[in-house]
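Only one structure is covered here, and it is reproduced in the block below.
For this view, one protein chain was removed and the others were kept in their places.
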Amino acid sequence: MALIEKAQIIDADGVRRALVRIAHEIVERNKGTENVVLIGIRRRGVPLAQRLSRFIKEVEGVEIPVGVLDITLYRDDLSTLASQPVVHKTEVPVAIQGKTLILVDDVLYTGRTVRAALDAIIDLGRPAVIQLAVLIDRGHRELPIRADYVGKNVPTSKREVIEVRLEEVDRVNGVWIMEKPE
Amino acid sequence: MPVSDMQLILETAGSLKEILTREIKKVPTLRGKSIVTLFYEPSTRTRTSFEMAGKYMSADTSSITVATSSVVKGESLKDTALTIQAMGADMVIMRHSVSGSCHFLARILDCSVVNAGDGMHEHPSQGLLDMFTIQQHKGGHLEGLKVAIIGDVQHSRVARSNIWGLTKMGADVHVAGPATLIPPEIEQIPGVTAHDRVEDAIRGADVVNVLRLQRERQQKGLFPTIREYSRIYGVNRERLALAKDDVTVMHPGPMNRGVEITSEVADSDHAVIEEQVTNGVAIRMALLYLLLGGAEA
Partner (left out) sequence: MANKGSNFDTTVLIKGGRVVDPSQGLDLAGADVLIVDGKVAKVGAGVAVHPAAKGARVIDAAGLVVTPGLIDMHTHLRDPGFEYKEDIVSGTRAAAHGGFTTICSMPNTNPVPDNQAIVRYIRQKAAAAGYCNVYPIGAVSKGSKGEEMAEIGDMVLEGAVAFSDDGLPVWNSELMRQALTYAKPFGAPIISHSEDKSLAEGGQMHEGYWSMVLGLRGIPAAAEEVMIARDLILAELTGGHIHVAHVSTRGSVDLIRRAKERAKRVAETAAAGGHGRPFRVTAECTPNHVTLTDKAVYDSKYDTNTKVNPPLRTGDDVAALKEALADGTIDVIASDHAPHHFDEKDVEYSYAPNGLSCIEVSLALAITALVEPGVLTLPQLVDRMTTAPARVLGLKGKGSLAPGSDGDVTVLDPKARVKVDLSTWYSKGKNAPYQGFELVGQAIHTVLGGRLVMEDGVLRA
């Protein structure tokens, strides 16, 4: 089922500006960068976390560690999928005990991915704080979850699909709104 | 098994191995799945490895060990298996002394069946963990590697599973052992070369995989004495020196030190025998994950 492209809602520049703003907010809210660790949720959360780390370094001159979280093993829909999704590595380079963890993902929708990510993080240790940063919040939450940092709120219908394309993965930057055909 | 499936299993195991290094070695993936290990042959190693793999993935595991001697008189495999299935098992992992038993079991049961070694046929998870271990030591690839398999190839399911996997992945397999323990048809498998002398198989090898010698083969008259075997076919330091400098030495265990392998070799930096055990758990986690999830297992 091919998706139909409806509109581009953010361009490359817009993505950059949103991330720079979030980087500032992270520093602001946490009163600096001490103990902060960025955790990208595979797949597009990972380049977003790396970019945030870069922007924070530009502002603060501090290298924020970036971890990679694969949440496949924690998904709540494994038994309903026809075949098993491929598991990728989880790579968190530092002990997370007592740290301020910022989960990073591209789109916040039902909240189920974040739920899985929270479980996955807890299995790795006990951070002091967990926050959530997303590029797009499109609504339709199914769980009591909210983001601490949002690039842009985009009201959508359930038929629509938000596609975030990032250079590291898709060779282009921007956010598109797509639609499933009738 | 197609190459793409093997690659998927190896890659998945690569991702899952990290869990074994965690403080909390448990992920919730297989919650509510029940796994039964059904072993008709004694094996602490493989059964424990499967059980721990299941537990790390939050599956419930139970084990049934059936003494081989009572098999013929006792309940048939068919009835035992149907009983286990009726209790709600999602997967049966079986070790059996008769080749092909897992094919038989798979015909009877609707749930997943995993072969943990059947007679002289195959031991797929061992073959995969050996390939995984080689990959980790040889820069992630198997193609073009020279792998020597030394010992009782004739009766070894480990050898067969290694040979099928490695040759499909493009490795060059060289086997050697007493002529009575090397099936003459082995060279009909593309990519396999048989040698009369262990030295010729080991020369220039990237990997030396030493098979366990079953002592009862001697009683059956397949070679004269353990002493002679060790002298002519055992892997020792002198023979290992013929291999590449960075040779990796493997053994499926349990070892007969001083028979098929000397302690000098088994305890050397080249040996990765314990790592094989760790990798075995990762491979089995991958198998369980790939087989037990999904709407239709």
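Letters A and B mark the chains as written, and numbering starts fresh at 1 in each.
Note that in this section contacts are C-beta pairs under 8 Å (C-beta built on N, C-alpha and C of every residue); 3 or more make two chains touch, one makes a residue touch a chain.
Fair warning: this is a prediction, and the values are worked out from it, not measured in the lab.
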| message | Touch partners of the unshown chain, restricted to the chains that are shown, please. | response | B
| message | Touch as defined at the start, partner being the missing chain; which of B:20, B:52, B:66 or B:98 qualifies? | response | B:98
| note | Out of B:120, B:148, B:208 or B:259, only one touches the absent chain, namely B:120
| Per the definition of touch given earlier, which of B:28, B:183, B:204 or B:258 contacts the omitted chain? | B:183
| note | Missing-chain contact among B:77, B:134 or B:211 belongs to B:77
| query | Going by the touch rule given at the top, which residues of subunit B touch the chain that is not shown? | reply | 72, 76-78, 96, 98-101, 103-104, 107, 118-122, 157, 160, 183, 185-186, 188
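Just so it is clear, only the chains that are shown with their structure count from here on.
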| query | Rounded to the nearest whole Å, what is the centre-to-centre distance of subunit A and subunit B, using the mean of the C-alpha atoms as each centre? | reply | 40
| request: Would you pull the subunit A residues touching subunit B in the complex into a rising list? | output: 70, 73-74, 78-84, 86-91, 119-120, 123-125
| query | Across the complex, what residues on subunit B touch subunit A? | reply | 8, 11-12, 14-16, 18, 22-24, 26-29, 57, 286, 289-290, 293-296
